[in-house]
Each structure stands twice: as C-alpha cells, then as structure tokens.
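The structure appears right after this line, and notes come after that.
A single protein chain has been omitted; all remaining protein chains appear in their positions.
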C-alpha cells in the first residue's frame, strides 16, 4: 500500500501515521519527493485495508497495490480450472453451450425446447423457476413446480441443468433439483446468498452485476470459494452503460481480462448482453473468438409467446444457425464445440 | 403502448400482430405514416407488457407509454406522504437528520457517538450490525449483538434507530430491535428481501442501487408497497459513473425528479454519494436546497479508527459544522432542521 | 412522432398543440387511452423535430419514431458500401488491416515499422502527425514534417496511409499527404471539422466518441455524407464506462448494430478499446468474428520507447502473432485477411 501525503502535512501528523502503521506490525519506506512524501508500506496488505488512512487530514491519497482476491487469482492457482458437471466439462478445450427459455412456463414447452437444443448440440438446459422481475406485477416463475419440470426434462434428454436461486432460504431446495446454481446479475453482491451457495455441494454460475467492475466480480467469486465451494463458473452478461440501442453492453474485454487474473472458467450470455435477438449470433461469435469457455443462450420454440425476455430470445431455427456458424469460430481459436 | 412496424413488413405479418392484440381484449389504432405504420394500443398496458412484441420480425420498436409503477406514483396519491417514526416525521416540513457510524463497533463507542449527534440535533441514529462488504475477509458486523447495542443506545438518548437488513431470514430479528429497516444499495433489486420487508410492520429506508435508474428505484419501492407496507423512505446515495475522483456521483436531479413522480419522501446520503469527508458538507447543502426530506450522514468520534468507510466519515466537530451550515439552507427553502 | 399528454391537460391546451401541428402542415391521429391521450403525428418528422413540444406544460413526453439519419441508413442504400482506397477495398469480403505507431517519431523508425507491418500483411499504414493530448505539456506530434514522412514511407512500401486531422484549417494540408483522413474520438462532434472533411476528396475514418451513442455516431457520419463525401469508414474504438481495469470498453455490440442500421463499413481499434497490449489479440479476434470490416492496430518496433500509447502498442512479434491468429477467425466467418 502506498500512502501519498499532502505537501503541507506537519511533521507531527506524519509521525502519527508512521506510528500507526508500525503498531500494526508493518514496515515502512518513506520516499521524500520533490513536492510530496510518499509512504510505502510492506507486509500483509489486508491488515491495512481496514484502516481508513484517508481519514487523516494530512493524507492525500491511499493506493492499494495487491489485489484483494486470493483464491480466485492466477497466483493462487496457475492452471485453468475445469469444472466437470455430470460429465460435461466447463473450462477445458470444449466450449460448453447452455440454452433454454428465460422462464420455465410449462412441462410440454420445456420438453419441446429441450429436445431441440439437444438436437442442435447444447449440453446444458437453462430455465428459470424463480424469476427476478423489475415489477412485482410481472410473472415471477413457477417455483418448485418449475424445478421439478427442469429436473425431469433434464433427465429425459440427458442434459445438465442450470437455474437461478435468488433467496438464501431456497438454496437447499434448488440443490435438490438442479445441477448448477445460477446467481443472477442483481444478486452478485447479495453476500448472504453467496455464502449460502458457497456452502452448497453444487457448481455455481455467477453472473456479473450490471455495474460491477471486473475486480468486484472476482471478489464475489472469492466469497463462494472462501466458503469451500471451488466450482465457480463466471458469466459475463453485459454491463450498463449510456448506450440505449442495446439493452446492455457486452464487455468483451472482460473475457481475456478474467483469463489473465483468474483460473476460473468464464462463459458469456449474448442474449442479455445485447437484448436483441438479431445481435445474438455475432455477439456469440465474438465471445468464442475472445476465448470464453461457454455460451448461455435464451432459446424458445415461440419467442413471441414467451412470458419474459422474448425480445432477446432465439427461435429454434436461429439457434440452429448460431450453432452452425459459431462452431467454425471455435475451431479457429483451437476449441471444440 | 406504441408498436412501430418495419417499412418492409408484409400485410400478413401485420395482421398477425393486430389479431394478437385483439385476442388480449385491447383496441388498436393504426396510423399509416409516410415510411412506417404505427399501431397504438388502447387499454390496460400491463396485459401488453408481458407480450414480447419485439420478437416478431416485422416489429422495429415497442414503446411503452404508461409508467409501470402504480402505488408509489403521484397519480395514485397526490399529497406527499409523511412517515412518522416514534414521533419523528419524515417527509413533512422538517428535514430529518440520521447520523452515526458505518458499523457498530462496540457499546461505548456507539454511546459516545449517539450522545454527540443528539447534542448536534440529529433525531435518528444509524449504525450497521450486518455489513455488506466487497471482500469476504473484511469485518462483517456484530450481528445481533450490534442490534442490541443500537436499541439500548437509541432508547437511552431517545433516538429513532435505523439499520440495514441484508438477508430475508433476518427481517424478523432486525424488526425486534430497530425502528427503521434499511435496504442497502446492493440489495435494491433483491426482490425476495423487498417482499419480506414489505410484510414487516416497520418503515423501510430503501437505498437506490448504484446503477439503478429512477424508474427502477421506484419499481423496487413498488414491491414493498404492493405487499402492504406503505412506509417507504427513498434514499439517493450516489450512482456509479465514469468519474473516479469521487466514490460515486450524487444524482442531485433525482431529488426533484422523485418529487415529481412519487408521493414518497426522499433523503440523501452525502457520505456514500461523495466518498470523501471533505465534500460531505457542500453535498449536504445541495441536497437540502434541492428539496430532500432528510440526510443520512456517517459520523464517528474517531474516523481514522473506524472499521469501515472512515474516508467518508465526519468527526464530531465537522458534523457540528454541517448542522450549523445546513440549517440556514433548509430555512432558505422553507424547511426546518 | 408521438406526443403523450398529461392526464390533467385541459381541452384548450390540447387544442393549442393540435393547431400548432396542423399549422406545420401535418396530420394527427388522437388516441384517447384509459388514463392519457396520445397524439400521433403523420408526415415529415423533420419539421417536428425543431418544435420543442415538451415545453408545453400539458405534454408529458415526446417520442420520435423515425431515425434522424438518412444518407447513412440502410433504408437509403441497401447494399453495403465498399470504399476502395488506392486499390485496397474496405467493406467487402476482405478484412483490411491498418497498423503503425501512435505518433510518427522520426523517419527511420516509421520506415522500420512500415516494412514490418507490410511483411506481416497489413495494407494500410497509420501514424499521427497531429496528436490530441490530454496535457498541453505532452508531445503534440511532428506536424507537416510527420506528414511528409508518412507519405514517403507509404509510397516506398506501397501502403495506403491514414492519419488524424484535428483542425479544420489543416484539412487541405493533410489531404496533400495522406490517403485517408482520420477524425479522432474527441472530435466526433466537432461539426466544423466534419463539414470540412465532408468537402474533401479523400475517404474519412470516423472514430466513435468515447461517450457517443450509436445513433450519434451515425449522425456525425451523416454530417460528412451530407456535404457530398460518401466515403466514410466508421471506427469503434471503445467507449467510456465505469470499468477501470481496461482503458475503455470495446462495444462489440456496435459492430452488428451498425451493420443493421447503415451501409457504411466499420472497423475496430482494439488498441484503444482495451488500452492494454496483452488484451489486443483476443479483442481483435472478437471484432473480426463479430463482422467488422477491418482492424486498426498500434504497432511499434519498441513500444517501451514510444512517445505515446506504449502501454497498448504491440511489438512486431506480437503483431505477427495477431495476424497469424486472427486470419483463421476471419476465414471462419467467411472473410479473407
């Protein structure tokens, strides 16, 4: 940690800060610049992080040096993690494909969609039973009934299943039915929920919050790992910016950035990241070209009848085209799909 | 709702959309423009909201007309709501002042701070027992022990108390000790939590999410009201932008905007909205001048020893100055403080 | 254009608005909804755009329907434009590669870089002679001397040249030496400059402003086309968001979005869009996979000695690897590179 002092700081104030650091058991190096003094602090940065040095009137700026995350970092584990869910690897050479409706609406429909995505080559079935909706008056999902349908259909077509859990009280329930627990973007910093899925015995798909930095995203993953669950799959799903033509802005830079910082696999959700079905295929190609480990796509047999997110949902023909067109891109970057 | 059709849409596709709307029991007016047709839909817009008309290939754009919120809106209730908590009104002529430490650290300290803020004129004591922290390794709060301290100190100094609840499982617990339940910015769209506090019998202080639009903010309040709890106090606490000099950007426009759209009271948190204690007083003045109904300020007897948010926390002398300098501004806009 | 009236508007106020529209020679359709009246206006929307209907107290919202751009739109010209510069096509089947230093530093260096990028397969040499720098104390470019070097080196290696023009007074000068005029991100809404290059007889590479929406980006291109210069190449170079790990956020969605809205070619600048040389290759792959028509890359023989942008500049070996790794991606999406 670097502490930059104001030019006008008194000797007494400076000493107070040095004493404080030394009382924490850390060493300092003071470098007297042309205009300002700078204190370099050596030792465990975590001890310092809780100390609000900026509260001292003589301090101009405090600059942390070390990353605040540990277990998720490249330095903790060099080789990329591969998370294998019922035989489907996420994070290795293969690009995993998760597809399905935004919300589970009824059994027949889910079965129809599952059959089609399986035929097109997806390995994982997505579908929401608990839906986070901006309005309390919108359809909120079928709850446990939906989970049962998901499990049954997943088994019938031998598809791994992933579904969102929003409430820490429902983690056990969702674990009984689904293979992968999804944490939605709005809950990326719902820390009680993160801790709860950290204690669960199922892999977690953690979506990036719509205004979370890459570092905050990794810190949320750290919550889960720190509870003992190492099977976290990150998901870039678009961030909120000033642009209004698209629903979100796909932060494609985040894919290689996460690969540099962490060993965890990262998948991309081009449906939410664009918000427009007509942009999903090029966004999916870009994601795979940038090195992501999987895609999660909203697919429905009749998007124009879907209870939510129909505007960004692919119909079967378009999903089939996506698979056909993305595969050569995966091959071009040395991946299989 | 307005549905703008693409210039190239076929007559058949157009008819399909008109039939769909009519099947929902709604009327349409078609206006044939120079380049495009536009369908105006008359009737309950809620019925339409669930229909993803943009999924039809011939549709260019769907434009909702009505606001999606009801109970929180000016149209539902013309007169501003005044929420009275143990004799302290929020939303009337008075500007309420909430102050206290970011986190409750121990009993003596909380007592010291409470005595001082009371002396300076605050009516409400804030302090966190459950803390949402970006890192799992940071201090997470004292939990129930902290709540007990808050209650005891609140009673001793006759201060109303407000504290954050993060987990739906803890709503009952927090209700036993605190007067006002705070929903933090990161949980503004934690819908299960919103529903849970919506069922509670205590007023709720709802903080705006760091990238929530004003409309989404009001929709989250709508969740609480729709469960039967009408006592919601909104809180603008700064939004996330590209600016890095300050921790957040205080969206001062949101204060009069909320006053135009809703009957709910709105308070401002200049501590989080700036992130720098040296900017808190001018930001507080601006908030009161813009018409807010209260302030919530982080105050500590020794900010440089605080376990969290010390950089943005006022010491007693500065808080005293804040009260002294903001009061005339309140008077200048016809408010008492 | 749709004009949404407030529920409380008087009949008289409403009539005033209708009269105003009719005085402009336009027709109206009034649709009386459950809560609000809505006026649909039929006719040339441009006439209306200058009328600030929101200034009427009875108006709640004004919603434009038609896009404000014309010459750049898909509706004006269906087939994609191919701009051929000295035999190099931009916008067709080929992916054009522009490469070179941020700033032209001296003749020998530029020659060295040009030779290498040519060898690696680039067709276009970039290099700044006039540099927009945040600080007045930073290196501002070599000016006309730099332009001469660019021209000479471009001719020696048979490379098309592109360089930035910042000042309308220099458009003529830059035209004498360079093949393509670049408008930088900071000048995307420098309308006098846009008009000036619109009158020039050289193709223009227009960079997107760092907080410009896609629509504003197209409107700036419209300025150039409306002066008679149809040879505009758009360039996505990253937008400004809250993310700080990368210098900018590459808005990959913008590539297919522009392809939907406009006939103009679009290239991507992964150097500025990431700000980190270690992220440039995956970003370049993503851009090509998303359908862009070219890349513009900062390359230097010794990035650690570059006078500007060294942090995001590739050395020759890395550029060579970029070309080698991006080519199969281009092929995978049916393009040659």
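Think of it as A, B and C in the order they're written, each chain with its own count starting at 1.
The criterion applied here is as follows: a contact is a pair of C-beta atoms (placed from the backbone, for glycine too) under 8 Å apart; a residue touches a chain by one contact, two chains touch by 3 or more.
Fair warning: this is a prediction, and the values are worked out from it, not measured in the lab.
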Omitted-chain contact residue, chosen from B:63, B:82, B:175 or B:257: B:257
Touching residue (missing chain; options C:81, C:190 or C:262): C:190
Chain not shown: contacting residue from B:129, B:219, B:232 or B:283: B:283
In subunit C, positions touching the absent partner: 46, 49-56, 62, 68-69, 132-139, 166-169, 186-187, 189-192, 195, 210-211, 216, 219, 222-223, 226-227, 240, 276-277, 303-304, 306-311, 313
Touch residues of subunit B, complete complex, unshown partner: 211, 213-215, 239, 241-246, 249-257, 259-260, 273-274, 278-279, 282-283, 285-291, 325, 328-329, 331-333
Touch residues of subunit A, complete complex, unshown partner: 2, 4, 7, 29, 31-36, 38, 40, 42-44, 61, 63, 65-66, 75, 211, 240-242, 244
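By definition in this document, only the chains that are shown with their structure count from here on.
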Proportion of interface numbers common to subunit B and subunit C (over half same, under half different): same
Whole-Å separation of chain centres (CA-atom averages), subunit A against subunit C: 31
Interface hub residues of subunit C, defined as touching at least two other chains: 211, 241-242, 244
